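Presenting chain A:
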Amino acid sequence: MSALLIDLLSWVLIVVGGAFGVIGGIGLLRLPDFFSRIHAASLTESMCAPCIIAGLMLQSGMTLVTVKLVFLVIFLFLTSPTAAHVLAKAAIHGGLDPGALRDADAERRG
Partner candidate 1 sequence: MLALVVVVPLLGAAVSTLLPAGRLPWLWATAVSWFMLFAAITLASQVMDLGTLSYWMGGWAPPIGIEYRLDAANALLALLVAGLAAVVLPFAGRSLAAEVPVEKSPYLYAAMLLFLAGQMGIAVTGDAFNVFVFLEISSLATYTLIALGRDRRALTASFSYLIVGTVGATFFLIGVGLLYAMTGTLNMADLAARIPDVAATRTVHTAFAFIVVGICLKLALFPLHLWLPNAYTYAPSAVTALIAATATKVAIYVLVRFIYTVFGPTFSFGDMPTVYLLVPLAVVGLLSTSVVAIGQDKIKRMLAYSSVAQIGYMVLGIGMATTAGLTAALLHVFNHALMKGALFMALGCIAFRLGTSQLEALGGVGRRMPFTMAAFVAGGLSLIGVPLTVGFISKWYLVLAAIELGWWPIVMVIIAGSLLAVIYIWRVVEVAYFQQGESTERCEAPLALLVPTWVLIGANVWFGIDTRVTVGIATRAAEVLTGAGP
Partner candidate 2 sequence: MRGPPGRILARRLSFDLMDQGRPLNRQFVNFVLMGLALAAVWLLLSGLLKPLLLGLALISVLLCLWLAQRMDVVDAENHPVWAALRYVPYWPWLSVEIVKSSVDVARRVLSPSMPISPTVFEIRATQRTTVGRVVLANSITLTPGTVTLDVDGDRLRVHALSRDTIQGLLDGEMDRRITRAEGSLQRLGAAKDGPT
Partner candidate 3 sequence: MSAALALEYAILVPLLGALLIVLAGRWPNLRETVTLVTAVALFAIVLRILWALALDEIIEITLIELLPGLSIALHTEPLSILFAAVASGLWIVTSVYSIGYMRGNHEQHQTRYYAFFAIALAGAMGVAFSANLLTLFVFYEVLTLSTYPLVAHKGDENARRGARTYLAILLATSIGLMLPAIIWTWSIAGTLNFTRGGILEGNITAGLATILLLMFVLGVGKAAVMPVHRWLPAAMVAPTPVSALLHAVAVVKAGVFSITKIIIYIFGLDFLADVPQERLLVYLVGFTVIAASIVALRQNNIKRMLAYSTISQLSYIVLAALVLAPLSEIGASVHIVAHAFGKITLFFAAGAIYVAAKKTEITQLSGIGRRMPWTMTAFAVGGLSMVGVPPTAGFVSKWYMIAGAFQNDNYFVLAVLVVATGLNAAYFLPIIFRAFFDTEDQPPQKDHGEAPWPMVVAIVTTATLTVLFFVFNGPVVELEHGILRGPG
Partner candidate 4 sequence: MSFLAHFNYYVAIILAMIGFYTMISRTNLVKKVAGLNIFQVSVFILFISLGVLDGGTVPILTETHTLYSNPLPHVLILTAIVVGVATTAVALALAVRIREAYGTVEEEQIQAKDDQP
């Protein structure tokens, strides 16, 4: 019963992950400028990858394989934002304009 449940859950996770991956890819194509595309990318990094890996974990159960998957997901979580950050910085340094700075405090009051 619970085995079936776990299976089911893992399939769901994998499918969802896959779906978000594809959506991210579409975003990568559809979105108009570099800085918006970063968000599409982070969709595939922060959503797709964890979901799929989690699904796989449920597949493999309490084994070293799971541990490796854990390492994998931790590593991705540490690196992918760093990569995105470096990329954005480089782009700005390279002369891409992320857009004008809006007055944040005004926003908060409004």
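In this section, a contact is a pair of C-beta atoms (placed from the backbone, for glycine too) under 8 Å apart; a residue touches a chain by one contact, two chains touch by 3 or more; residues count from 1.
Per the selection procedure, all candidates are chains of the complex that A comes from, given by their letters.
All values derive from a computational prediction rather than experimental measurement.
**Student:** Mark the candidate that touches any copy of chain A in this complex, from 1, 2, 3 or 4.
**Tutor:** Candidate 2 is the one in contact with chain A.
**Student:** Would you tell me which residues of chain A are touching candidate 2 in their complex?
**Tutor:** 20, 23-24, 26-27, 30-33, 35-36, 38-40, 42-43, 45-47, 64, 67-68, 71, 77-78, 80-82, 84-85, 88-89, 92, 98-102, 104, 107-108
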